[in-house]
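Here the complex is missing a single protein chain, while all its other protein chains stay put.
So, chain A:
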Amino acid sequence: MNLQEFLAMEDNCDRDELIDLRGLDFVSDYDSHLMCPICHCPFVDPVRLQCDHVFCQSCLSSAINTFRSADSDEFPCPSCRTPTREVSTSVPRLLINMCDEIRCPRCEEDVMEQDYEEHDKDLCPVLVTNCVDCETVVSRKAFKEHVEACPEVIVPCAAAKYACPVKVRRADIAMHEQSCPLVTMIPYFEVQNTRLNSLELSMRHLQQRNEIFEDGLANIRSTLVESARIGSSAPSGQSVNSGREQSSTRAEANTDPTDISSSVFSSNATTYLLSLHESLREEVEQIRHNLTDLDARASMALMNECIRMKEDMAHTNAAVNSVRMQVQWLMNPRLHGTRTGAVRANTGGNETPRSPLPSSSTAGSSSTTAQSLGPLRPRRPSDSGREGTKL
């Protein structure tokens, strides 16, 4: 654990100092090696440093607070001044056990350190309490049992919950209970109570079932009324209705106003749904418009882009053509250079097979002119550059 964690742990430690363990005597005379070099008491919650020196946790933390220079995460070991970062809580169990036996100052009993708090509060036999009722002195350990059994404690009659008002000392309660009429009635009361309880339970069950049935009945009635309404409205439209039937349906409508309200509600719901439908349709329409709009815009943009690309392509094509021309023009003189004598004879020969093809591509014709021009003048390196800029 590093320094920050250690200090945080120390802060979190709820050290109320209920008991000052350092103020107590230990079971045996203490070996000085088992003492914290800071408080000169046997270790309380020992912790260990890298250099193997052991201190009480609280002593070490106050040492750290004193020695540590601000916001450095190192401190010198209080024993050997080794710069230290880590604090280890793992201390040999042997050491902890050796430091753990304490002698209670009151009863001279040997207690382990971790049990001392409990011992100090409750278990120490020297601790005594006076019973308020019988004035006897009882050790705190046995006090609870004593209160349960003390003959002087005022206790209520066993039939208190059946309204017997008597409250007497525990010693006298047996006498009272023999004569108390309510105590003799207790078994009878108890039987009655259980019966009452079971009846209540079954009643609750029945109530629940009744509710379920009522719900079902109401459902059935509403569906019946619905079907009757549909049945009655259809024939009235056809006006082949017998007066008796009509009057009966009217009577039914009068007797059952809830049905009317339900039908009103259902018509309301229908109109609501219809309007909702209408508005949704409008929305869909709008969205469609937007979509077509977007579509048009997108295709326009695409077209624009296409045209631009096409132009670019044309440019590139032209450039490529010019390059091709130049290359051909450049290549020809070289050929001329290699076969100097033959070239001159060939130029005439070259032209003759080409003359039957006057409709060749512009690039081809230009290359032939370049070819024909090539041998006539000496080639200079600057020529190609000038040609390139022209094109």
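Convention: contacts are C-beta pairs under 8 Å (C-beta built on N, C-alpha and C of every residue); 3 or more make two chains touch, one makes a residue touch a chain; residues count from 1.
To be clear about the criterion, contacts and distances are computed from a predicted model.
Missing chain, UniProt name from the options "Transcription and mRNA export factor ENY2", "Serine/threonine-protein phosphatase PGAM5, mitochondrial", "E2 ubiquitin-conjugating enzyme" or "Methyltransferase type 11 domain-containing protein": "E2 ubiquitin-conjugating enzyme". When the whole complex is considered, the residue among A:39, A:123, A:158 or A:335 that touches the unshown chain is A:39. Considering the full assembly, A:67 is the residue among A:67, A:188, A:213 or A:272 that touches the omitted chain.
Although one chain is not shown, part of chain A still touches it, namely residues 22-23, 37-41, 58-59, 62-63, 66-67, 78-81.
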